[in-house]
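I have a structure I would like to understand better, so I am pasting it below and will then ask my questions one at a time.
As you look at this complex, bear in mind that one protein chain is not there, while each of the others sits in place.
Chain lettering (A and B) follows the sequence in which the chains are written, and residue indices restart at 1 in each chain.
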Amino acid sequence: MLHSTLFYISAIVMLASALAVVLSRNAVYSAILLVLTFFSLAIMYLLLEAYFLAVLEVLVYAGAIMVLFLFVIMLLNTTREEAMPKLIQLQKAASLFLVVIFIFGILLLIVGGTTELHQAEVISTVGSARALGTALFTDYLLPFEAASLLLLVALIGTVYLAKRKM
Amino acid sequence: MATIVKSYEPTFWDRLYIPALVKGLMVTIRHIFKKKVTIQYPDEKHIPPEGYRGLHRLNKFDDGRIKCVACEMCAAACPSHCIHIVPDASPWEEGKERYPVRFDIDLLRCIYCGFCEMACPEEAIELTEIYDFADYTRESFLIDKDGLLEVYEMTKDENFYLREKENAA
Partner (left out) sequence: MDGLSITVMIVKVLIVFAGVMIGVMAMTLAERRISAFMQDRLGPNRVGPKGILQPIADGIKFLMKEDIIPTAAVKPIYILAPAMLIIPALMTFAVIPFGQTVTLFGKQIALQVADVNIGILYIFALTSVGVYGLVLAGWSSNSKYPLLGGLRSSAQLISYELAMGLAAVSVIMMAGSLELNDIVAAQQGELFSWNICRQPLAFLIFLIAVYAETNRLPFDMTEAEQELVGGYHTEYSSMKFSMFFMAEYANMITAAALTVTLFFGGWDIPLVNEVSLGFFGGILSVMAFAVKTAFFLFLFIWVRWTFPRFRYDQLMRLGWKVLLPLALLNIIITGAIMVFTA
């Protein structure tokens, strides 16, 4: 009872704020609403007893990445509502294509996916810090290292760009 | 002649900064236990040193005659023209034949320079150690002869604030 109430509340908040992120014309409002979306997502994780994921969601996305976003928005000072440049036709087509693929993916999951994967008992065994660490360093070692390499490349790129300006 | 300035090269010990930080912390903690310099004003009062220039007074002889002879030297010396004297013949048999009928000082104009004190040939006007005579109206800062004599009564024996402290104790 309590769980389902919390679920519906956080789901509604999440969807509403996510929609508002896209629709808001003020970049700072969008950023704050995105943080709200992350928080309600974290509550979802909590309801699934994936505490580790919930905290990481807040720590990494809300606590670090969105702060940097906000930092940039504040520096650019885009508070004034600027006339949006007309979307290029190609962008419209691309977004439509992505939406179709996304909906298709969700439908595929609902129809063909295994239901037991989404039960709290399973997720709490998968989503704990220990299970996640073990998975990362055994089964998914190669993707993990590839991701770290990608970050390193990005880091070097940033340093190069910053140094060149000096 | 040019001086050679030898710049200070920090050693490894200095570069750690932690010993210096601890040293700084020790300084502040020592001060916690030191005697405090605060004087909690209305409860305890600062006792001004000898020669402090505060509220004025008019001195009297032991038999009650005013020392002032109304020569108006003080009024002439006063840079802010705050002393106003009305002279008349002295009512007393002995002593000088002049005395002030009125002796008014505008305390708001006075700058407490002490020139009047120095100019006085009879050592009649003096600045006392009284520094807290706040009030609400401008009129209350016009002190007359009686007021000045009253100040003399208050301050003639000993330091005003020392006595106040003894009375409180």
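A few points about this structure:
The working rule: a residue touches a chain if its C-beta (ideal position, glycine included) is under 8 Å from a C-beta of that chain, and two chains touch if they have at least 3 such contacts.
The model shown is predicted, which means the values in this text are computed figures rather than measured ones.
Within the complete assembly, A:L68 is the residue of A:L68, A:L90, A:V111 or A:L142 that touches the hidden chain.
Against the chain not displayed here, chain B makes contact via residues 18, 21, 24-25, 27-29, 31-32, 34-38, 40. As for the chain not pictured, it touches chain A at residues 28, 32, 35, 51-52, 55-56, 58-59, 62-64, 67-68, 70-71, 74-75, 79, 128-129.
The working rule: only the chains that are shown with their structure count from here on.
Separating the CA-averaged centres of chain A and chain B is a span of 73 Å.
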